[in-house]
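The complex is shown incomplete by one protein chain, all other protein chains being positioned as in the whole.
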Amino acid sequence: MTWRPVGLTRDVPAGRVMRAWVDGQDAVVWRSTRGVLSAWDNRCPHRGMALSHGFVRGEDLACLYHGWHYGAEGGVCSLIPSHPDLTPPDTIKTRAFQSAESDGVIWVRLEGSPDLAPPAIAPGLDPLRSFEIRAREGDIAHGAAAKPFEPAILSLLFNPIAHDRTLVTVLIDAQATSDQRKLASRWCEDVRREVEA
Amino acid sequence: MEVREIRLEGRLGSDSLPVWVRHRAGLLNLSGWLDRADAEHARIVVAGPGPMIEAMEVSCSLGPADVMVEQISSSPLWLDDIPQGFSIR
Amino acid sequence: MSAAFTLYDYVLSGNCYKIRLFASLLAMPYQSVAIDFYPGYEHRSERMLSLNPAGTLPVMVTSAGGQVLTETNAMLAWMALHDGGAQTPWFPAVDPALGPQVQQGLAFGAGLTDSIGLARLHAMLDWPVDGEAAKRAGLKHLRALELHLTDRQIDGGLWWAGAHPTIADLACFPYVALSPDAGLEHDGFPAIRRWLYAVRSLPGFATMPGIHPLHELR
Partner (left out) sequence: MSLAYARNDWYVIADRNSLEQGPRRTRLLGDEIHVSGSYAHPVIKDASGRMLPTQIKFDHVWTTVGDRPRPLFDIPEGNEPGRRLVPCGMVRVKCSPLRAVENFLDIAHFPFVHTDVLGAEPYTEVEPYKVEIREQNDEVWATKVKFFQPLAAKSAAGGITTDYEYRVPAPTTAVLYKTCPPKPEAQDVITIFVQPRSETECDVWPWMALYDDDTPYADLVQFQQMIFLQDRSILENQRPIKLPLDPRMEIPTRSDLTSVAYRRWLKKRGAFYGALAETL
């Protein structure tokens, strides 16, 4: 299985939760209060509620529906609020995926050798933004190439999230000024308009 | 730690029942065993924390898709030597 | 404390919520009168039309002077000025840099009501409007907001404009936060998510159906 870029480190600070798509799998990506990043099946094993609607309490992610808590270490259930005195067995847990961060980008993959790190990004780049385009990767790459961005070096990472939807993560030359970054952000919109039209 | 006997009655003839019961016991981390007397009767002995045994009963009352549990009852057992793990007898 | 105003209110309305939320943030007491917008269509009743011929909610009647305000942006402005006078950080109206930016946000908020607000009414209450067209317009608005908030983030800013939340943030917050009600999810909008979280973290934040409290802060 391949590592997929699902967003920027900056966009999932401690205590926040987001949803991501990885090879057609609905996933929740979240960071504990102490900073541990996790990626799991986006489904509470109790009654199937999307965990991406949940909330972080310390080192646990809690489901919004009934408040079941799952720990950052292995996704094991640590609290069932309707039975507050019970210590749940460690057999009750979420399905965990692999997650990693490099150069400000969050990567997730469903399975694979734990030693294999996500792809390295060319040095000297800063994460700019991630956004969604309702088109396929090939068409976006083509549209972006036809509309070169002159002021600074850009690098684009793609994560296909459905057959006609792609999450694009954009990195920019670390030397770029604020104005150049804003221009690059607008360029993303131009490409999207072009490709979706 | 409690030990309880759960008795099921109904249309239990399907092959899926033992596999399903063992999977559920594993998920709830309960030790014990399943005795199936015949296509209409089954007896499950489980050991573990009270709420997880109750969860086992709740799940068994619904059972796998091709089984229809008509009656379910349970009672405490005073057994000491429940081997680790869940087996089909 | 006596009520600063009377609010003719409907619990599911994002526009009414703008006023409830701001009153909660300012700890400003007010009197609420529930209007049966749906299923009773009471906003179209003789009593309400004589108060507001446009037939919209909310309607605010100020306790001092008895002003009747029917535009949410005007109500937000009134509340900011009533609370803090011309120095209020919530409405820097005459600041040469921020004043126009706040006006931009107030007008943008009205556009959110006309797009996401309508799409939501259609998805939730089967309102007789073109739900698909409203949803497309809503998506355009979310993308424009994401671009604006990304710019703000590049400049190190968190709010719509300036270093303090303003009524522009409150004018935009409800229908953006409620957009999943209309099937417009926040997944592809990290800058919007960051800003929504910031608003929800404000001291005195109030919820409405569809916007849950931040349980992590409790």
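Note that the chains are named A, B and C in the order they appear, and that numbering of residues resets to 1 at the start of each chain.
Please note the rule applied: a contact is a pair of C-beta atoms (placed from the backbone, for glycine too) under 8 Å apart; a residue touches a chain by one contact, two chains touch by 3 or more.
Everything numeric here is computed off the predicted structure, so don't read it as measured data.
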Fill in the blank from the handout: For the full complex, contacts between the hidden chain and the displayed ones involve A, B, C
Exercise for the section: Just the residue numbers, please: which parts of chain B touch the chain that's not shown? Expected result: 16, 20, 23-24, 27-28, 51, 54-55, 58-59, 61-66, 68-69
Handout entry: Missing-partner contacts on chain C, residue numbers
Key = 10-12, 34-36, 38-42, 123-126, 128, 180-181, 183, 207-210, 212-213, 215, 218
Problem - Hidden partner chain, residues of chain A it touches - result: 26, 43, 45-50, 53, 63-67, 80-84, 92
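Everything that follows uses one rule, which is that only the chains that are shown with their structure count from here on.
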Exercise for the section: Indicate which of the five shapes (line, ring, star, complete, other) describes how the chains touch one another. Expected result: line
Handout entry: Closest chain to global C-alpha mean, per-chain Cα centroids
Key = A
Completion exercise
Whole-angstrom distance, CA centroid of chain A to CA centroid of chain C, is 29
Problem - Sequence positions of chain A contacting 2 or more other chains - result: none
Exercise for the section: At least two other chains touched by the same residue of chain C: list those residues. Expected result: none
Handout entry: Residues of chain B touching chain A in the complex
Key = 26-29, 48-49, 51-52
Practice task
Quick one: which bits of chain C touch chain A in the complex? Just the residue numbers, please.
Solution key: 143, 146-147, 150-151, 154-155, 185, 187-191, 193-194, 197, 212, 214-216
Practice task
Show which residues of chain A lie in contact with chain C when the two form their complex.
Solution key: 7-8, 11, 15-16, 18-20, 53, 55-57, 62, 64, 67, 129-132, 167, 178, 181-182, 185-186, 189, 192
